[in-house]
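Taking it in order: structure first as structure tokens, then the write-up.
In this view, the complex is presented without one of its protein chains, the others remaining in place.
Order of writing sets the chain letters: A, B, C, D and E. Residues in each chain are counted from 1.
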Amino acid sequence: MYELGVVYRNIKRAEREVADGLAKLGASTVHEAMGRVGLMKPYMRPIYAGAQVSGTAVTVLLQPGDNWMLHVVAEQIQPGDIVVAAVTTDNTDGFFGDLLATSFQARGARALVIDAGVRDVKTLTEMGFPVWSRAISSKGTVKATLGSVNIPVVCAGSLVHPGDVIVADDDGVVCVPAAMAKKTLEAATAREANEGEKRAKLASGVLGLDMYKMREPLEKAGLRYID
Amino acid sequence: MYELGVVYRNIKRAEREVADGLAKLGASTVHEAMGRVGLMKPYMRPIYAGAQVSGTAVTVLLQPGDNWMLHVVAEQIQPGDIVVAAVTTDNTDGFFGDLLATSFQARGARALVIDAGVRDVKTLTEMGFPVWSRAISSKGTVKATLGSVNIPVVCAGSLVHPGDVIVADDDGVVCVPAAMAKKTLEAATAREANEGEKRAKLASGVLGLDMYKMREPLEKAGLRYID
Amino acid sequence: MYELGVVYRNIKRAEREVADGLAKLGASTVHEAMGRVGLMKPYMRPIYAGAQVSGTAVTVLLQPGDNWMLHVVAEQIQPGDIVVAAVTTDNTDGFFGDLLATSFQARGARALVIDAGVRDVKTLTEMGFPVWSRAISSKGTVKATLGSVNIPVVCAGSLVHPGDVIVADDDGVVCVPAAMAKKTLEAATAREANEGEKRAKLASGVLGLDMYKMREPLEKAGLRYID
Amino acid sequence: MYELGVVYRNIKRAEREVADGLAKLGASTVHEAMGRVGLMKPYMRPIYAGAQVSGTAVTVLLQPGDNWMLHVVAEQIQPGDIVVAAVTTDNTDGFFGDLLATSFQARGARALVIDAGVRDVKTLTEMGFPVWSRAISSKGTVKATLGSVNIPVVCAGSLVHPGDVIVADDDGVVCVPAAMAKKTLEAATAREANEGEKRAKLASGVLGLDMYKMREPLEKAGLRYID
Amino acid sequence: MYELGVVYRNIKRAEREVADGLAKLGASTVHEAMGRVGLMKPYMRPIYAGAQVSGTAVTVLLQPGDNWMLHVVAEQIQPGDIVVAAVTTDNTDGFFGDLLATSFQARGARALVIDAGVRDVKTLTEMGFPVWSRAISSKGTVKATLGSVNIPVVCAGSLVHPGDVIVADDDGVVCVPAAMAKKTLEAATAREANEGEKRAKLASGVLGLDMYKMREPLEKAGLRYID
Partner (left out) sequence: MYELGVVYRNIKRAEREVADGLAKLGASTVHEAMGRVGLMKPYMRPIYAGAQVSGTAVTVLLQPGDNWMLHVVAEQIQPGDIVVAAVTTDNTDGFFGDLLATSFQARGARALVIDAGVRDVKTLTEMGFPVWSRAISSKGTVKATLGSVNIPVVCAGSLVHPGDVIVADDDGVVCVPAAMAKKTLEAATAREANEGEKRAKLASGVLGLDMYKMREPLEKAGLRYID
């Protein structure tokens, strides 16, 4: 349930070093390290390939076809933040374009994650300002109805509190609660450490069946081989 | 973000009288009374028309294609509860059928709200056990992976805490946070009180344009009439 | 392209007798009689089964999440009209409920066709006011932005001019341009006249293959029977 | 891969008694009895609630927007058959209406399962001819391009051979391969036999947790209860 | 409603200079300059990124799975045209490939906008022939049923008359009615002129809240800041 018409100015952001450190691990590893939770729905796609970011969430709740609150949230951005925008109903209008991106970038925002549409994607790509969205659309919006800033929001099926860490790349968008960020960074780093060795083994032809010792549990589960 | 593998046994339910009182007001009036928030996505549909219920939420988080936790949540049901089931990923399998419904009904549950599929809908209809779901499907499920019971869940885009009030009818499903339930009941009752008078006026041919005094703001907004 | 902020008060409605006469033929027969065109997309569904209506279109263009113009269009309704509502972008909010329906019905409207959501469907059903819509949703709307009334609109993929005839039943919604309404009524009536005879033949076991003399063209097209 | 332009006249149907016996068990029980396979996708919905049928499949492959082959398949129907119609591409047009239904019914068909649209649903409902389809649409079709009859088809994601048994009800549509029909009938009947006893226990308040002895495996999987 | 089986040879195209001039402004700016109307639905996507075109519309209405009329429309193309293709029902088949593109390009067409599928996208990309479509699909089509050329069509929810101006880029596709093209070019150019200055201000850290003087209206609307 959402409180409307409010802007929370003082939010507790996850520790900067932790928030920054999660970027290089990527959305999939972080999501695994949290126990396979925290992921936004896969309809959230980047407007261009290759961006990989993490940062602290500044949240905004929008009304359908109305981008007024994106101007309000701009003022609350601090360097290293990622803006997370939810809408009170499904909507694909183009809430965000190159002018707002210029403003967000000037304030130090690293990206926008928006459960709605975005436009001016060619310019945004040239600016190197990454956006994950549910749609691309020229459809303009009005400025008539209040939402809120820095309240907890549900964005693409995932609950995001202001100050949580957002990790986004070509695979999707993950939200790491601030209280779990440090532990998640450690767990994700540990996972990553193992991957090089595993990859080398698999590349040499060792099978996952043997490397992960799956043959016995598969047999117990009843798997039969037929020649 | 979800905590996995836990069952919270002691939850604080919204006041019974309030939770029960919201049913007759219906989802649309309650949603308006809260300031047009709290609504689940409209793909949530009742398996039969005409049911109108409210109750306190007992929540469960499921894994895709796995209904193990529905048996776990059954034990936590108290009379007057509505079970709210989320899944960690989009899934339309038939997690729930007539046997589980018999058990839920025996425990005093009033309904199930599930962001997934349901089956045995003919029998459920005969039993008078209402379900709001995203799909109807015969697809069976396994019992292999843990979720959780009575943690906060995001169900069909709406955040539900255990103990919140759920209101559901042919229009959809609304979640009222426990802390707001009483105020919402009052606001919704007040709204409802006015409706009879408004309806009588409109039925007599009075226009909303006049009843709501819209002609002046419309003119200010620039509306032009052309003969 | 739409003209915004205007209300056309004088529209030329299709002849009453013709508009009324199309109801009993139904959407499918009328659509065939026009040469298989004029149909709205099949996501437009009735809120209850069994309604079958026709009437003259009064059109309204709405903005996403904003039902202001539905109050404006109410004044333009004349007995025998069907209101056809389009939105400038895809939106499933509940723009219309029992109060507006009371007003529409008082003005003589026979139905609403809306490329968006509707609510209070239980009450609408009890009132016998049929609606064809893309969604059912409790989601409320605001009154902040102008659209237009009685301009040509694209509703669910079909172009509708004010005064055109709308035919709607369980199969869907068809728009018959006013200029073609009389000819379409004749053609549809003629089609219908043949159906009884055809049905009797088919019920007696005669095959469509023979009744429609399809065996030769099928053979020419290369159909082979294999025993 | 499909062979086009052919009609197989002699197909081997599953044993009549077995095919008929599966109806009363319903789609969900049959699907479980086969090991949770054989189900069509859940977008396949009945045009009216309450029908529950089984029968032997006569298959037809259609081209988009073209119902020519439905006339060809009519001749191949024998009493107790269910026609299963696939299309070479996704299409929601109304391929089937009351005239074809009259013909199918006269030939002894029990139902139509079609991965496309259907029309005249009010008349079909009055006739008591059930159809499971992906859409309802007035959109008419032409008769210009060949498909095939009684070849194996993929319908709504499920592979159907001519002569297989189709079981359909409010929960969905299942295909039982002819060779497995007898065994499936036995397994489904056995499942059903247990259900009464289970239902009685659950209705008396016994928990599935105890009835299915789930407490130990849940504990082993790591489930924790928190007071 | 569509007239079938006709080809209009003489259409009145928007002024060449105006039609050409809109390309560099792009879909989003043009859509805003028209008052936020005229936009096709956002499922229309370019087959490759970076193309930005405008031109005069030559329209064609297709039947599902049938690309016959694309050969008919080719003859009506004049240099500077963009072909706009609608289908009488939703269909994702691959109506258009490299051979038709070669022919269209030889006639002087600048692009294709098609509310259906397209194929040979790798070759089309190499040819530099841009297409905006709802799908990419290898699915072939037949040549059996008539549609029409140069009638008004509804393409992806937008009404397009022959001779209108089409503007398309990475953000989507807009249709500008011929009669409004000149005024729209002026309005869009004026919008664009302001953008540089606005961008510089925002880049320097000025907030949209101040630049657009939003603080007062936000306060009036009831926005509260909480520390």
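We adopt the following convention: a contact is a pair of C-beta atoms (placed from the backbone, for glycine too) under 8 Å apart; a residue touches a chain by one contact, two chains touch by 3 or more.
In this text, all values refer to a predicted model and were calculated from it rather than measured experimentally.
Enquirer: Looking beyond the chains shown, say which of E:V121, E:A179 or E:M211 touches the absent one.
Expert: E:V121
Enquirer: Sort through E:S28, E:S54 or E:T92 and give me the one touching the missing partner chain.
Expert: For the chain that is not drawn, the touching residue is E:T92.
Enquirer: Which parts of subunit A are in contact with the chain that was left out?
Expert: Within subunit A, the residues touching the omitted chain are 26-28, 31-32, 36, 39, 42, 45, 49-50, 52, 169-172, 174, 195, 198-199, 202-205, 207-209, 212, 214, 217-218, 221-227.
Enquirer: May I ask you to list the residues on subunit B that touch the chain which is not drawn?
Expert: Output for subunit B: 63-66, 88-93, 137, 139, 142, 144-145.
Enquirer: Need a quick check: the contact residues on subunit E for the chain that isn't drawn.
Expert: These residues of subunit E touch the chain that is not shown: 5-10, 68, 71-72, 74-75, 92, 94, 97-100, 102-103, 105-107, 117, 119-122, 125, 135-140, 143, 145-146.
Everything that follows uses one rule, which is that only the chains that are shown with their structure count from here on.
Enquirer: What is the distance in Å between the mean C-alpha positions of subunit B and subunit C?
Expert: So the centre of subunit B lies 31 Å away from the centre of subunit C.
Enquirer: Can you check how far apart subunit A and subunit C are, centre to centre, with Cα atoms defining each centre and the answer in Å?
Expert: The mean C-alpha positions of subunit A and subunit C differ by 42 Å.
Enquirer: So which stretches of subunit B touch two or more other chains?
Expert: Where subunit B meets two or more other chains at a single residue, that happens at 36.
Enquirer: Which word fits the touch map of the chains here: line, ring, star, complete or other?
Expert: other
Enquirer: When you check every pair of chains, which ones turn out to touch?
Expert: All touching pairs, sorted by chain label, are A-B, A-C, A-E, B-C, B-D, C-D, C-E, D-E.
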